[in-house]
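Could you have a look at this structure, given as structure tokens, before my questions?
With one protein chain withheld, the remaining protein chains of the complex are depicted in position.
To keep things simple, chains are lettered A, B and C as they appear, and every chain counts its residues starting from 1.
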Amino acid sequence: MVEAYQRRSALAHFGLNALASQKADGAGITLGESAHRAIINIRGDAKDPAFTAAVKNATGCDLPAAANTVATAGDVRILWLGPDEWWVVGTDARRAGLIDGLRSAFAGQHTNVTDVSESRTVITMTGPAARDVLARGISLDLHPRAFGPGQCAQTSLSRTNVLLHQTDNAPSYEIYVLKSFADYLWRWIGLIAEDFGMAVKAE
Amino acid sequence: MKQAYSIFTLVRNALSYHQDWQEAWRSPEPKREYDVLIIGGGGHGLATAYYLAKEHGITNVAVLEKGWLGGGNTGRNTTIVRSNYLWDESAHLYEHSLKLFEGLSQDLNYNVMFSQRGLMNLCHTEHDMQATRRRVYAIQMNGIDSEMLTREQVQEMVPILDCSPKARYPVLGASLQRRGGVARHDAVAWGLARKADERGVDIIQNCEVTGFDIVNGVVKGVQTTRGAIGAKKIGIVVAGHSGVMAGLAGFRLPVESHPLQALVSEPIKPILNTVVMSPQVHVYVSQSDKGELVLGAGIDAFTSYAQAGSPPVIENQLNALTDLYPCFSRLRMLRQWGGIVDTCPDASPIIGKTPVENLFINCGWGTGGFKATPGSGNVFAHTIARGEPHPLAVPFALERFTTGYLIDEHGAAGVAH
Amino acid sequence: MFVINCPYCGPRDEHEFGYGHEAHIARPTLEQQGTMSDAEWANYLFLRTNTKGVHFERWVHTKGCRRWFNVARHTVTHEILKVYKMGEPKPDISAENLPR
């Protein structure tokens, strides 16, 4: 197997560690990349107990049935994408295991497991100005009354399609984006953040 | 005969404080019956009536307009006139119209301000260049003026355009039709109305057609908000409302009505002397004689009869505008509006017979029929008068949707104008 | 700018959606295709009601769940009268019996 250092994240060319070492006092947001996650697209019928049970078995996590929500169990979380579509997200190390587990748990059902881990990267954003920055590119209402931790949404951010997941009240967000758009999105956020101050989190 | 318009009559009338000008057209009560009824008092309907009278001697004609004449797309378009279409069928039809435009002011004795200041289509990618070359060469072989411009030539003609290679949509070149340009939209409608009226055509405004009298598949007249009116032949020329009219007459069309938006800036001193279209980024801009920049946008995706579209279309258009012309960023939008355009699957018009006998239709001009106004009226008048399509109109019959002989002009200029 | 209530994700701005034109146009079955004239086929392919009034149309939540659904929308006021899922029957709404 190839050496891990040969593996490049979508934003590697920015040199995030170097950026992270620069001083950024009073930054409104802190931005980082959480690369190489396991992201597994699953499809099935949420009303079918066999399916939900299989998901639980394979991941240890409940399938979120409510729209725009995320369920978490340990280091696995499941994000709602649509009425019959979810992402099972975990660490890179768990990828193969999760995929195999899901495939075998689903055996005999009309369901689907597709690995999409490599297609996306995750930009993390946290800080008091996060909502202000996002409001420049997202038409969704992110006011705490409308969108909070544990919620997710597929939508467009600036001119990219993203899945936005709020993880805490800081507020912090994880933005899943196709790798080919990551360069654009990162730079776009940087541009918007000029008015709010931005720090970079090391890899 | 109508009072002539000229510098002399203008001066003469000035001396009497302009008290003696005649009305440009009468506002008669509708008669009970006409030889031909034209539904729709837009440019195309008025031109049809005008040419019926002028070229076919049919003067017992009424134009029925539900609102004010010229108030449909004729009164709300970005006034681009050109004939640089890809396919032979279209090129011939639009060129026929362009030629009529070239003599229209004199023919109508009404200055329609046809300004052949040249019209450019920008290319931003190699693919654009390819498609544009193909179109330019085809147009040339049809005997119509059209040429390719290099980036340097574009820059020279439009110094304020950002032609640098670093632009997000760098300009690689363009096509140019020197005889293309703009005309004053209202003047076209009014000039046609005045001349049609002079030849005896009744122009009846505020008269909405609400139904058809059809007996055994033959149309006999219409119901209107001003009573029933009989006719031997009827032409439907209602653009955005074509589907509604077809519905009233009991058939359907391959047409959908969509909003198409446009806007103008505040007036400024001359800054842009050419019409510049950029189909790939959906910006079309010219500067009117009053000084506003006149901007056309892309079509709104949804079906609508509201003469209003959605803001993202405008936003995208202005994004691209300010990117291509960075100095326009500080100018201001003065007014935005929309029209209802009748779009066909192949982006070409429908001219000809309908399933109902003696009922003819002229529609589907979509985003680009202003330039066709005199030509369309001319061939449609012929079609109605003879009961058989004008040779230029033959390919544009409804049957093409059955046979599959479509005239796909989507590529002709992106989508619009 | 419209707000369209995606039956799955909830209300979102128009720019997240794609327009799918007139709804309830079923593709002719194989048997029908076999006996259909070119004109009848053209009817399916191209002819539309293009309703002025309550229009039944399809939309797809392109930037969200990618699901298709139906919408009854007034094409003059742009008011959205009903959103319903694919496969659900066309509701009985016409301009005359609007609930007001």
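The definition used in the following text is that a contact is a pair of C-beta atoms (placed from the backbone, for glycine too) under 8 Å apart; a residue touches a chain by one contact, two chains touch by 3 or more.
Convention: contacts and distances are computed from a predicted model.
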item: Protein name (UniProt record) of the chain left out of view, among "Spore germination protein KA", "Molybdopterin synthase sulfur carrier subunit", "Acyl-CoA/acyl-ACP dehydrogenase" or "Sarcosine oxidase subunit alpha"; value: "Sarcosine oxidase subunit alpha"
item: Touching partners, among the displayed chains, of the absent chain; value: A, B, C
item: Sole residue of A:62, A:100, A:168 or A:195 that reaches the chain not shown, by the stated touch rule; value: A:195
item: Touching the absent chain when the full complex is considered, from B:51, B:85 or B:110; value: B:110
item: Residues in chain B touching the chain absent from view; value: 5-7, 9-11, 14-15, 17-19, 21-27, 67-71, 75, 88, 102-103, 105-106, 109-111, 113-117, 125-127, 130-138, 140-144, 147, 159-160, 162, 166-169, 184, 186-187, 190-191, 205, 265-271, 287, 289-291, 306, 308, 310-311, 314-315, 318-323, 326-337, 345, 400, 402-406, 408, 410-411
item: For chain A, the residues touching the chain missing from this view; value: 1-3, 6-10, 13, 35-36, 41, 43, 110, 112, 114-120, 132, 135-136, 138-141, 143, 145-146, 158-160, 178-181, 183-185, 187-188, 191-192, 195
item: Sites on chain C contacted by the missing partner chain, in the whole complex; value: 1-3, 13, 18, 20, 26-28, 30, 33, 36, 38, 41, 45, 58, 60, 62, 66-68, 74, 77-80, 86-87, 98, 100
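Heads up, the rule we're going with is that only the chains that are shown with their structure count from here on.
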item: For chain A paired with chain B, centre-to-centre distance based on mean C-alpha positions, whole Å; value: 50
item: Distance between the centres, which are taken as Cα means, of chain C and chain B, whole angstrom; value: 29
item: Centre-of-Cα separation between chain C and chain A, whole angstrom; value: 33
item: Touching two or more other chains - residue numbers and ranges from chain C; value: 15
item: Chain B residues touching chain C - in the complex, by the definition given at the top; value: 241-244, 247, 252-257, 301-306, 308, 310-312, 345, 401-404
item: Residues of chain C touching chain A in the complex; value: 8-10, 12-13, 15-16, 63-67
item: List of chain C residues in touch with chain B within their complex; value: 1-2, 14-15, 18-19, 21-22, 38-39, 41-43, 45-52, 55, 57, 73, 75-78
